[in-house]
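Handing you this structure, nothing more for now.
With one protein chain withheld, the remaining protein chains of the complex are depicted in position.
Let's look at chain A:
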Amino acid sequence: MTQGCGAISRRDVLKTSAAGAAIAGSLGTGSVAMAQAEPNAPPTAAVRMKVNGKQTSLTLDTRTTLLDALREHLKLTGTKKGCDHGQCGACTVIVNGRRINSCLTLAVMHEGDEVTTIEGLGTVGDLHPMQAAFVEHDGFQCGYCTPGQICSAVAVLEEIRAGIPSHVTEDIGAAPGMTTLEMRERMSGNICRCGAYSNIAEAMAQVAGVKA
């Protein structure tokens, strides 16, 4: 951002936060603890989340995405930033049991949520079955997309088991089958620049207990 832009945005914030204070006074305040350290500092807010089973408490610039909170503030750098625009899936994490793109959500919107990242799925000494299967089947080359692929893959199997239909489900009146076609379609939100797709599909099939 250029300096010129910065000047404009500070003015905007001052204008809106003054208006915000007036309205908060007349209509009752929302539930967010807002802090404004110095007049020109960008607005911050507090958020508590359970990340990989550990309670965390952060005060963040409101602009911080969940991805940046994990990587820059909690130093959980397993989750990767690819596109930062929802287009690649490298940032996939599991929030309250569901996979999402952590780049397109604000950390402050996750008060009370349970977040699982690649670091929370397994450890070097005790791999998650999906991690072990990725190793066994060479489900990666450079590895950059891999944490997102693995978080997504774990959640995909759960989604099929939960009966959530997909674009390739033939009969949407019935439960989808645990097939490689279903798994491939559901993994389309995870791009792999190295093209490890077929090996990823094999790893998933092994964990799901079906033939690749």
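Note that contacts are C-beta pairs under 8 Å (C-beta built on N, C-alpha and C of every residue); 3 or more make two chains touch, one makes a residue touch a chain; residues count from 1.
Note that contacts and distances are computed from a predicted model.
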Protein that the absent chain corresponds to, by UniProt name, given "Phospholipid/cholesterol/gamma-HCH transport system permease protein", "ABC transporter ATP-binding protein", "Xanthine dehydrogenase" or "Alpha-D-ribose 1-methylphosphonate 5-phosphate C-P lyase": "Xanthine dehydrogenase"
Contacting the left-out chain in the complete assembly, out of A:V51, A:L70 or A:I100: A:I100
Where the unshown chain meets chain A, residue by residue: 5, 9-10, 12-13, 15-17, 19-20, 23-24, 27-32, 34, 42-43, 45, 61-63, 65, 84-86, 89, 92, 98-101, 104-106, 108-109, 111, 152, 155-156, 159, 162-167, 169, 172-173, 185-186, 188-190
